[in-house]
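Left out: one protein chain. Kept in place: all the others.
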Amino acid sequence: MKRNLFLLAGLIALFLLPIGQGNYFILILCSWLMFTIAAMGLNLTLGYAGQISLAQASFIGIGAYVTAIMTLAGIHWILAALASVIVCFVIGILIGFPALRVKGHFLAFVTLAFNQLVVLVARNEDWLTGGSYGKFNMPRPDFGFYHIRTNLDMYYMIVVIFVIFAVLMYGLIRSPWGRAFKALRENPIRAESLGVDTRRITLLAFAVGSASAGLAGAIMSPLVQFIEPNSFALLHSLKILLMVIVGGAGYFFGPMLGAAVVILLPEFLRFTEGYYLIIYSAMVIILMVFSPAGLMGIGEKILTKIRPNQQVRKDMEKGAQL
Amino acid sequence: MNRRTIIGLAASAMMLGTSCIPSFAEDPIKIGAVVELSGGGAVAGTNYRDGAMLAAKEINASGGVLGRQLEVTQYDTATDPQTSRALVQKAIDEGAYAIWGTVYSSSTIVNMMVAQQAGVPQITGSEAPNITAQGNPYIFRSSYGAQKGVPALTAYFKDTLGAKKVAVAWVNNEFGKGGHDVFIEEMKKAGIEVAADIPSEAGAADFASDVARIKDSGADAVFVYLHEEESARFLREAHKQAIPQPLVGEVTLTGQKVIELAGEAANGAVAHVGLTADAPLETFQNFGKAFEAEYGRTADHNAIKGYVSAYMLKYGTEKAGEVDREKFINTMHGLCLTAEEAPGLLLDTCWDDAGEMSRASFIMEVKDGKQVVTGTVPAN
Partner (left out) sequence: MEQFLQVLLSGLATGSIYALAAIGFTLVWQAAQTVNFAQGEFVMVPAFFVLVAMNMGMPFWLAMIIAMLVSVFLLGYLFKRAIVEPMQRQGHGNSLSLIIVTMALAILLKESVKEFYGAEAQPYPALMSSETWNIGGAIISVTDVLHLVISLGVVLLLTLFLDRTRTGRAMQATAQNPGVAEILGVDTNRMILYTFLINAALASLASFLITPVYLAKFSNGEYLGLIAFIAAIVGGFNQIRGALAGGLLIGVLDNMVATYLTAEYRAAIPLLLLIVVILFKPEGLLGTSEGRSV
């Protein structure tokens, strides 16, 4: 009950956040939710299936290019977004399948290389992607009853997509497949002996994670109305990975917090002029050295301290993790 | 409420009122300098910023623009186009009368749409041809685009060097591609064959294969269109492999920074230069001295662009007669100013209806580690 109230309050906050704010802040909020979607996808791969993917930015890129090319050709955004998600899912399967054949963190290296390759292709295949000039002036979606024009319209559209996405994600994690992820993370050997096909489950997690990035890309196209290859470089994949880790991998709402920190903190630190990246990276190092489980980990530590009642805490932990 | 308080309130209201009205006219003019202060474009952006801030200081010291001081806020884009777009939005939200920047074309092409939608004039340091080809009335250049700079070299390749075949080495990004595409087009028109067409990454360090290919390509001359640091590395590799062809480029091939980095390998490089503190003109040299006195280093072409951007704002606004964005852009379109009436522009300059600029330029050669002007190209 308490939990539902909490979610409701969060939902209301999401709707109230942009009111009375400038355009700049609304854009920041939009990109926060967009990156949260991509980071929640990565959280599935990383936090639940225990595999590192360094290609999340390139999947955002693929989604963004697919959407850009289709909407510029006059196809409706909904269809373009759907296509983006499907394309990313299929590509996820295609790279994940061979990479997960080998034990160890090889998916990390394969995805790292894949990300760089996508950027190269986007830059060199002018006929398709516009090369280093990129694609611009993508139309904002027109839903007949409502034509998205301003950044504020865009924000509410993203909130709606985000809520639907979060519900679907939650459903997936609660489903038998989701429970298999969890079993896999906690004890891979036991999971295997119980008949869980670990490879198939991991592959599915990776493909769903990639498809989520495709959705984020489909949002990015009409949001910023300009895409070019460097926006999807490896650095941005690392940034998304940072969001998941800082928030706390494996916590359902961790990526939301992580994305907020990664996107908003530089804004708050901007007054330090050129030093903000130095302070920022130093803070990340300190956070990680003292609390490798991320911010959610710290929150949990504090909760344990203030609330000695073990029963309540365990429930909460379960809720937060699942 | 007694009488005393009422009088007190009235007095304070009056004081508030009187203190408000004159301050309105003296309010500073807010400017958003949206520049690459970190990331890959930090060098170019920092120079642009410093040039602009120097000019702003001079302008404020000599009474400002129409009696109002300039208040410049700096925004760091981190050389990321999407950040730059958000920051132009932020600068406008915060009341900027005009935007200075960005320098990197890939950023400008994105953020100029924001300024256009808000009706805010923007003076950019970018040189990619497509920036003034969008039909955006709010954008103005502080140096002419590559589509004007590169053709100025065609005559040099064709008549001075008598080249039948050329090779081109270019950086594969927005900047390099703009220049490359114009160059290829120009060579086709002039009937010169392009024997080798070699792109490289921004930030590339290893030019061994590029130079080896050019050496064997049978080209009579080489067009080098890279950023400064890559130019320096290219020149050093070319010097090492003793490439026989003359190396010709734009300002980024012979700048002071390139000479400092490439050392003797820079000797003999030729470039078409629009903006250089070494130009044999008093205005340029005065600027160069002022910049060096302020920052303790020599000014490059981006610093000049920043300096010119700030003065464009001053002269344009003063010609318009009031601080009004629409009047400013209408005045700037088709405006011609001479260096006498507008010394801050350093040279006689005109802008057309697309915000493109035209002015004279120079052919320079590096001799014994110094840039020497060997010819002048009239305004086109």
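We call the chains A and B, going by the order they appear; numbering starts again at 1 in every chain.
Just so it is clear, contacts are C-beta pairs under 8 Å (C-beta built on N, C-alpha and C of every residue); 3 or more make two chains touch, one makes a residue touch a chain.
Everything quoted here is computed from the prediction, not taken from an experiment.
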item: Residue of A:150, A:281 or A:304 touching the missing chain in the full complex; value: A:281
item: Identified contact with the non-displayed chain, of B:68, B:164 or B:213; value: B:213
item: Sole contact to the chain not displayed, among B:66, B:261, B:323 or B:339; value: B:261
item: Residues of chain A in contact with the chain not shown; value: 46, 52, 98-99, 101-106, 109-110, 113-114, 116-117, 120, 124, 238, 241-242, 245-246, 249, 274-275, 277-278, 280-282, 284-285, 288-290, 292-294
item: Sites on chain B contacted by the missing partner chain, in the whole complex; value: 38, 40, 42-43, 46, 172, 198-201, 203, 205-206, 208-210, 212-213, 215-216, 229, 232-233, 236, 240-242, 257, 260-261, 263
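Rule of thumb we're sticking to: only the chains that are shown with their structure count from here on.
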item: Centre-to-centre distance between chain B and chain A (centres being mean Cα positions), rounded to whole Å; value: 37
item: Of chain B, residues touching chain A in the complex; value: 37-38, 76, 80-82, 85-87, 89-90, 92-93, 106, 109-110, 113, 130, 172-174, 177
item: Chain B-facing residues of chain A, complex; value: 22-24, 27-28, 31, 123-124, 131-134, 136-137, 224-226, 228, 230-231, 270, 273-274, 277
